[in-house]
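Each remark here refers to the structure printed beneath this line.
The complex is shown incomplete by one protein chain, all other protein chains being positioned as in the whole.
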Amino acid sequence: MDTAIDIVLKFVAITVVFVVVLLVVAYTVLAERRVLGFIQGRLGPNRVGYGGILQPFADLLKFILKEDIVPDKSTRFIYFLAPVIATMAALMTMIVYPFGPDTRIPFTSITIPLVVARLDIGLLYVLGITSIGVYGIMLAGWSSNNKYSLMGGLRSSAQMISYELALGLSLIGAILLAGTLDLFQVVEQQSGWHGLRWLIIFQPLGFIIYMISAIAETNRVPFDLPEAETELVAGFHTEYSAMKFALFFLAEYINMFTVAMLATTLFLGGWNVPFLDSIFARGTFLFGLVSAIGFLVKVVLILFFYIWLRGTLPRFRFDQLMNFGWKILLPLALINIFITATLIFLRVPGFS
Amino acid sequence: MEPQLSWYLALSAVLFTIGVTGVIIKRNVIAMFMCIELMLNAVNLTFVAFASFFQDVVGQLFVFIVMTVAAAEAAVGLGIIIAIFRNRESLDVDDASILKL
Partner (left out) sequence: MLVLLFILFGGLAIGCALAVVAQRNPLYSAISLVGVFISLACLYVMLAAPFIAAVQVIVYAGAIMVLVVFVIMLLNVEEEERGRRRLKFLVPMAVAMAAILIAEVAFILVTVQEFRVNPPAGVGLTHSIGTSLFTRYLLPFEITSILLLMAIVGAMTLARRGGLLSTSARVIPGVTTLPRSLVDPRATPDDLRPVEADSTDEAARLLGVTGLRDHSDRDE
């Protein structure tokens, strides 16, 4: 009976997380277009619904009803497989992020942590699934049987695997401080000092390196040469139309959401809202709810920062990009690990 | 009834044999390389199975080291393959039977 309740709870948790992720991502697309519009001195889409609220549904309808064009000489199996791999890899990372602390569900006496799966190796799981996501892009570029797609796919995947290294190394500093790979415990440890003991105070360099690597990892401006419209036609998704393109689009924004959630979890304190434990008691439903909302607010702030960057910066050239990733970011990440390890070894107060 | 150690070892033996068959049959040098990786993974499975059933962590440590060696071998091996391809314009192992280019 217990296992049945567990399984039902897991399914409910997965469904809730899935719906939340899709809604946030859909409205991120809308928010990006509006915010970019404001930065560029124009209004974004504001016709559909009040202020453009229903725009994502209009886009979804357009994608479903559009004609699906398949190139004639493409490798059919891989052509269909690539967006599936990209989307699956993007969605699979959602299960390890903690949305809230141990919360009591109202009207019952069950206390569950607000995370779908509490893996002992949570962070390694995220890094592994991110590595699998590279395949979607490479196979998409190859299977389109188009020189521009192939070049875009190869460049994009070269960029992604280069910045994956800096991403992983920048997280090691935070893990050294936290002492565990379990993301739920990392957030629990950041609840000292009335919810203000965030790891960014101890790891500012690590945070900066992580943000830069994350932007490069998700192919966003200023690192979006492989998919910029003025460059290689549209990069690896040139030959994709309608729903398959929607899947790639979705996968990119879900990836953005994922790295923002990872940044929030590891560096910005996760679900810790400062001074919330003086208002509600820990473990109650309201504490959990406000914590989850606080988490989403932090993630939305980071997403706003990404959109802001997109409207502000020009893009890197490809060799500058690779230069930056290998010659500047990687040594900086290694120096960060070295400094953090030294500070922990010398038992500097705060760093233990 | 749980999966026994012998089942894991049998699975590993089958994977290893498939790898050996691939190395013998394939004519493309990259495909041969992939079959070698398959053999290494079969051995990894044996190590991890023993580590689990005998409660000793050294099996998993050895898997760690085998993976590292396989990564190093992959990097250098693919570099050699690219260099060979540049000189011979073909990746067929049967045609590369003499040392002269």
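Observations
Order of writing sets the labels: A and B. Residues in every chain begin at 1.
Keep in mind that, in the parts below, a residue touches a chain if its C-beta (ideal position, glycine included) is under 8 Å from a C-beta of that chain, and two chains touch if they have at least 3 such contacts.
Predicted, not measured: the structure shown is a model, and the values here were computed from it.
Counting the whole complex, the residues of subunit A in touch with the unshown chain are 75, 78, 81, 119-121, 124-125, 127-132, 134-135, 138-139, 141-142, 150, 154, 157-158, 161, 181, 319.
Within the entire complex, the positions of subunit B that touch the omitted partner chain are 1-11, 13-15, 17-19, 21-22, 25-28, 30-31, 33-35, 37-38, 41, 44-45, 48-49, 51-58, 60-61, 63-65, 67-76, 78-83, 85, 87, 91, 94, 100-101.
Convention: only the chains that are shown with their structure count from here on.
Note: centroid distance subunit A to subunit B, computed from Cα atoms, is 34 Å.
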